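These notes concern the structure reproduced below.
A single protein chain has been omitted from the complex, and every remaining protein chain is retained in its original position.
Right after this comes subunit A.
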């Protein structure tokens, strides 16, 4: 009996922690949830975790939302995928291919959608997101621009005001600092200052974040700089599934949306549905349900968190991991439900400490859910340091899994 349990434990621990894949294959989740608490209890390695609503949160999220006309959240969408009458089992691809697929579908669907940026056409995109497009859609729809971010962003905005739906690619998100004038003043504000007359249905996308020794200027996190601009929506993708879904939703949105991709996530592999789907721009994604602590994260840090979660689970913790996905606005419902359940929050982000997404999120949670908290909100961010080139130094500037483990341990006092 003990051996059987141990065998089961081994399987559960390994499958339970391959979260990137599990996240999209929701059919595995219910089984995992049933197994783990029993393991925790039987093996006696951790404190007793009473699990009253483990499945209920997962299964009844849409109803919990209290509204029926909101697009179903990512988790429910995936449920739909597994339970709907799908004839095929989905197809596997890399994250940049998922972005490409989403973009291609939208380019096919709407002739006013076009891509504007450096090397998006003949070069196929510096990260190959638009590879093969110019042959299919032509030079005007995959517009290779000269190197003038501010002006071609402004040009895309002018085109959006007059009927097109451009997708602006920043070769690296950092280059969009040059376009800050147009993004803040025109992209964000123009709908308002024109009294609602003009819409700016642009998508601004590109790779950002800290890569592998790319140097300070290529390793920037622009989400913190843009978050104050009124009128912009910001989302960050982290899996092939949500990359494609968010890309499509962003293009269809009438609002200007900034889609943050991460340089190191482009080669993530996942199986995604064959049929068409979009993700809700305003919703967060539950990665791993838990009871002890809510870990809020996004983009690449999601993987550092899930890696730390392996260690945490082995140590007997039960973290709930939420990929916030929508950096602006925050999905205060999903976050709130989690906080009310776990009473502890740790934010893990790649932004700098000062003025980052975490800083705003902390404030928002404190403001809305102060009385639900048993401990101060933890926030792990990158150091306020220009990203150094040298490998060990670069590693030290971003949050690493051991730090996450330590922070969780600190926030969850053991009895």
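To be clear about the criterion, contacts are C-beta pairs under 8 Å (C-beta built on N, C-alpha and C of every residue); 3 or more make two chains touch, one makes a residue touch a chain; residues count from 1.
In this text, contacts and distances are computed from a predicted model.
Participant: Per UniProt, what's the omitted chain called: "Response regulatory domain-containing protein", "Nitrogen permease regulator 3", "CTLH domain-containing protein" or "Pyruvate dehydrogenase E1 component subunit alpha"?
Facilitator: "Pyruvate dehydrogenase E1 component subunit alpha"
Participant: Touching the left-out chain: which of A:152, A:225 or A:317?
Facilitator: Going through A:152, A:225 or A:317 one by one, A:152 is the residue touching the chain not shown.
Participant: Give the residue, chosen from A:126, A:199, A:213 or A:400, that touches the chain omitted from the document.
Facilitator: A:199
Participant: Among A:282, A:350 or A:394, which one touches the chain that has been omitted from the display?
Facilitator: Spelled out, the listed residue whose C-beta touches the missing chain is A:282.
Participant: Could you please point out the subunit A residues that touch the chain left off the display?
Facilitator: 64-67, 70, 111-112, 114, 138, 140-141, 145-146, 148, 150-164, 181-182, 185-186, 190-201, 230-231, 233, 253-255, 281-283, 326, 328-334, 336, 368-369
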